[in-house]
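The following block contains the structure, expressed as structure tokens.
One protein chain is absent from this view; the other protein chains keep their places.
The letters A, B and C name the chains in turn, as written, and every chain counts its residues from 1.
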Amino acid sequence: MTGIIADKNLAPQGKASYDWARAHMQIFNSIMEKYQSSKPLRGIKLAFCLHITKETSVLVMSAQKLGAKIAICSANPLSTQDDIAAFLSSKNILTYAWRGESDSEYRECIMKVLQFGPNIVTDDGGDMHNTIFQVPSLKILGGTEETTSGLARLRILHSSGKLNYPVVAVNDASTKHLFDNRYGTGQSAIDGLLRATGLLLAGKHVIVCGYGWVGKGIASRARGMGAIVSVTEVDPLRAMEASMDGYTVSKLSICAGYADFIITCTGQKHVISISEIIKMKSGVILANAGHFDTEIDIHSLHSKDKFPIQVRPYVEQFTIQRKLVYLISRGRVLNLVGSEGSPPEVMSLSFANQLLSIIYIAKNYSKMLPGIYCVPKEIDNYVAEAALRGMNIEIDKLSKMQRRYIGRQ
Amino acid sequence: MTGIIADKNLAPQGKASYDWARAHMQIFNSIMEKYQSSKPLRGIKLAFCLHITKETSVLVMSAQKLGAKIAICSANPLSTQDDIAAFLSSKNILTYAWRGESDSEYRECIMKVLQFGPNIVTDDGGDMHNTIFQVPSLKILGGTEETTSGLARLRILHSSGKLNYPVVAVNDASTKHLFDNRYGTGQSAIDGLLRATGLLLAGKHVIVCGYGWVGKGIASRARGMGAIVSVTEVDPLRAMEASMDGYTVSKLSICAGYADFIITCTGQKHVISISEIIKMKSGVILANAGHFDTEIDIHSLHSKDKFPIQVRPYVEQFTIQRKLVYLISRGRVLNLVGSEGSPPEVMSLSFANQLLSIIYIAKNYSKMLPGIYCVPKEIDNYVAEAALRGMNIEIDKLSKMQRRYIGRQ
Amino acid sequence: MTGIIADKNLAPQGKASYDWARAHMQIFNSIMEKYQSSKPLRGIKLAFCLHITKETSVLVMSAQKLGAKIAICSANPLSTQDDIAAFLSSKNILTYAWRGESDSEYRECIMKVLQFGPNIVTDDGGDMHNTIFQVPSLKILGGTEETTSGLARLRILHSSGKLNYPVVAVNDASTKHLFDNRYGTGQSAIDGLLRATGLLLAGKHVIVCGYGWVGKGIASRARGMGAIVSVTEVDPLRAMEASMDGYTVSKLSICAGYADFIITCTGQKHVISISEIIKMKSGVILANAGHFDTEIDIHSLHSKDKFPIQVRPYVEQFTIQRKLVYLISRGRVLNLVGSEGSPPEVMSLSFANQLLSIIYIAKNYSKMLPGIYCVPKEIDNYVAEAALRGMNIEIDKLSKMQRRYIGRQ
Partner (left out) sequence: MTGIIADKNLAPQGKASYDWARAHMQIFNSIMEKYQSSKPLRGIKLAFCLHITKETSVLVMSAQKLGAKIAICSANPLSTQDDIAAFLSSKNILTYAWRGESDSEYRECIMKVLQFGPNIVTDDGGDMHNTIFQVPSLKILGGTEETTSGLARLRILHSSGKLNYPVVAVNDASTKHLFDNRYGTGQSAIDGLLRATGLLLAGKHVIVCGYGWVGKGIASRARGMGAIVSVTEVDPLRAMEASMDGYTVSKLSICAGYADFIITCTGQKHVISISEIIKMKSGVILANAGHFDTEIDIHSLHSKDKFPIQVRPYVEQFTIQRKLVYLISRGRVLNLVGSEGSPPEVMSLSFANQLLSIIYIAKNYSKMLPGIYCVPKEIDNYVAEAALRGMNIEIDKLSKMQRRYIGRQ
């Protein structure tokens, strides 16, 4: 096994990236001010299984400053930024991660982190939580989980009686999902589209499939760039909302005919089927901003044109019945294409929830039964308040009279 | 007691207003198509205690077409449109309402409606529900309630054991509160401001106090007219949302100094206190879009200038420490000032919920215990779908494969 | 001849309206500060032929404060606000105007003003300028003209050798046409639409015919209220601009089919022909925001339905081939329908140009040959700067170095 310790020469570059992210995650200033002197993680051995990015390094370094000893591996064999891994390693973080791990190396890295003997584990997707119960010697006080899909797996673990420590569901904090999806993905999907295609959005017909938080964000930002936006939905309430927000709402089969760009964000499968694609105008550009690459029927695209041309780094051109169809990033999530995903300001919200949940567990584990816990409301509020301070925003407070008035109503 | 039967000569004018509203409440087409032949309200005696407006007349006439016998009085002594009352009266609706009832006349009208002996009652604010339990002879099968405040009173009735029939809480349907507050009030508050002042909004500093659904609607529409909008909040999550929606967020004491217009929609008391008003720039215009006239401290305004000047029909000018302060509509809800409140398209959503809830009660009352019920989810969905049809919007449907895919997730 | 002196009892109400307008035309503060002590209009006899509105009274009273003696009549027999006329009359302004003059009374009023023996005349539409040359005894030093159409008539007068004094074309100042049309009409057309119909704009299909300054303003404000806006044009450059501003652009015959509202502002005749109207969906609402009532083919509408119904004060309903067509305000300019036209902030720009042009003539007439003059650039700039001061806006100034840098380029 090679590569556990990343190329040390990359550390200074990793440090610069860390500094840049840190400067834009000012919530951590508040948290450090509040906790740094009391070192609430002293004595805690912390395991992280996360995407190794500049924002993650801010979380890790902050936990270290609060007293924790830390080992980290990657939540995905392909997502590690090696300069960040090198930087963490140079800071006495046990770092088992590099870009391009094989599947067995990936699992080995998780095992290495567990051999470190952690008390608290922070996971993204559930691979670490699912490994832990196979290592009976581990004494885990508690854990956290970043994603919807990790939580789904944890619920199965729990219902089968295998989860033997409490886990805080960071994903479900308001300060995470209300902001990350709408504002983070809204911007970064447009960013990904511009980087991939280099085309003008002003005056273009953009179809957004799905009007959940992500769809709302993308539609709003596409219109902000001058596009003429239509929305498709299967839910009548959301369809009405889209219409009253000023978007044309119609069936995909109707609006697809004049689309320049179609972006899916439904969580569904084959939202764009091959029978729709065939009716589109030549030159249409298809992209997916949903989590999985199932939203566009890519398999059928390939069966119609077995030799697509890579016309730009993230753009494939299919020729079907003499018409051109462009696919961005093989249908994988648009806002990570050649760009950097959600901006640090947005990641700082979910990682602040992570760090505060870890502190919460370190303090309260003895009172917590195995199971899945909401992020305590006071953490969610604290994050919102600290985020506002980081944005230099002061807000009003209710007076005593006003508190009474509301209570009376 | 005079005036129970309104001036008959007004009926044709009321008919024209009814026609105009009816033409823009197309959900009722769907409902009529579905139910008109089966007459589900045959045999039902229906009591309405509602604001007597053109939109209300659409609800009433539709219920009549479905077989009900109807008596109606006003939910407010000042809100009746006499031409509508005359029109309803001309159509064999027992109508006990005119604009400018005295308090005792108002109560007498409610009693008259109850003497009609209704089975089902539809109330707005709770005055009728609260009268009913004082009339033991009444046999009420069930009722509905339009507002938040009416529901609050019903909950008190229920917890004290006095509510002896089931009530459907129409206010809480998604198709009511998600649309009425944001899009209806958003537009009509701006409309009210323009009618009251006749001033330009472009380039003006507008402060919106409160970023709930109403605040979101007003802020968005004010920006849509070219205003420079700031938001004040006491809730950090909403404050962050406002900021990321592109509004300046600050304490009222900071932004009030440069405000041209300040609009409150918080549900709070004395959001604009006299100590803030004193620091504002001369010429500031204060308006309230919240339900109650408590949001601006009007009492203190009057104590500072005992002789305000009525400079326009809905604008009073106060002179305080040599500066001018303008108050719109004595601080009462802006979107009803000299305008017509929520547009018929929005009212049609809540009144469709009303009518379908009445039909639901007529059919299911025997299975319903006394208590407060949500609008059944299928009614909410039906309203959304019928509203879309009325807007000529067709949306996609999940395929069998897609239903399975979601189930599996 | 009656009514020359309006009902004195209306004067206090006129005073309140004047005060309201004055408070929102702060440019006049700057002008008064600069000129009030030197009284540059002392000895001048000034004739005004303008719409007698609250904004006009601000212009008139300001000219009086600068030393002028003044007589005024209305530029239209139907547009006088009687309370304003009474107020002016109470302030020693010779006022010959009331709402509802007959044609002969209208002409008589103009003659009365000319009998006053003015030196300088300010006209709106050219009726006074065209009367003057029939009264050889008049010694006019110079004049101004507010409108495009008045200027067209003056150019004819001039080319036929009949104009014997210099006239300043106030209409053509940048500070007039760049703001009045786009921001003033943009807002007040939407205002007129809401007052006339009381309908929701969010989610509605609004077609704007013409994408000049007025069309740009209306399209932007309609979108700001949540409408889905399409634009029609005959000019390809403007069509491209509309498209890149995010509006659907198409032929009227295509978009009219799904329109909820169609608003014309093209300056053309029969933009909406009866052959188009027949193809529209039932319930379409037609309105005109252009100067003349020629843009919609009203004559043909009336020939198709000889008995339209007045469903609301400004809404006529035509039934054509079983479909309903609504016409706002008989096709006359929408932003004056039951509303107050351009807001005072916008009128203050053109009236400041008027007053400064009058002062300019009073000072320079001896050097000016008969003919039509642009508003001097320094007046246009002064108005812009004073307007900014009135809006409490300070802007940057070029440094010496920067002036040199630009000169060098």
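Heads up, the rule we're going with is that a residue touches a chain if its C-beta (ideal position, glycine included) is under 8 Å from a C-beta of that chain, and two chains touch if they have at least 3 such contacts.
Model, not experiment: these values are computed from the prediction.
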| item | value |
| --- | --- |
| Identified contact with the non-displayed chain, of C:Gln26, C:Ser74, C:Thr147 or C:Thr175 | C:Thr175 |
| Hidden partner chain, touching residue among A:Glu105, A:Asp172, A:Asp305 or A:Glu340 | A:Glu340 |
| Residue among A:Leu78, A:Ala152 or A:Ala202 touching the omitted chain | A:Ala202 |
| Identified contact with the non-displayed chain, of A:Phe116, A:Phe133 or A:Tyr258 | A:Tyr258 |
| Touching residue (missing chain; options C:Tyr35, C:Phe87, C:Tyr183 or C:Tyr326) | C:Tyr183 |
| Interface with the undisplayed chain - residues on chain C | 152, 174-175, 178-179, 182-183, 232-237, 239-241, 243-244, 249-252, 254, 267-270, 294, 380-381, 384-385, 387-388, 391, 393-399, 401-402, 405-406, 409 |
| Where the missing chain touches chain A, by residue | 16-17, 19-20, 23-24, 183-184, 186-187, 190-191, 194-195, 198-203, 220-221, 223-226, 258, 281, 283, 309-312, 315, 324, 339-340, 343-346, 391-392 |
| Chain B, residues in touch with the chain not shown (by the definition above) | 202-203, 223, 226-228, 240, 243-248 |
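Throughout what follows, only the chains that are shown with their structure count from here on.
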| item | value |
| --- | --- |
| Geometric centre: closest chain by C-alpha means | B |
| Whole-Å gap separating chain A and chain B, where each centre is the average of the chain's CA atoms | 40 |
| Chain A-chain C separation of Cα centroids, rounded to whole Å | 54 |
| Overlap residues in chain A, where contacts from two or more other chains coincide | 240, 243-244 |
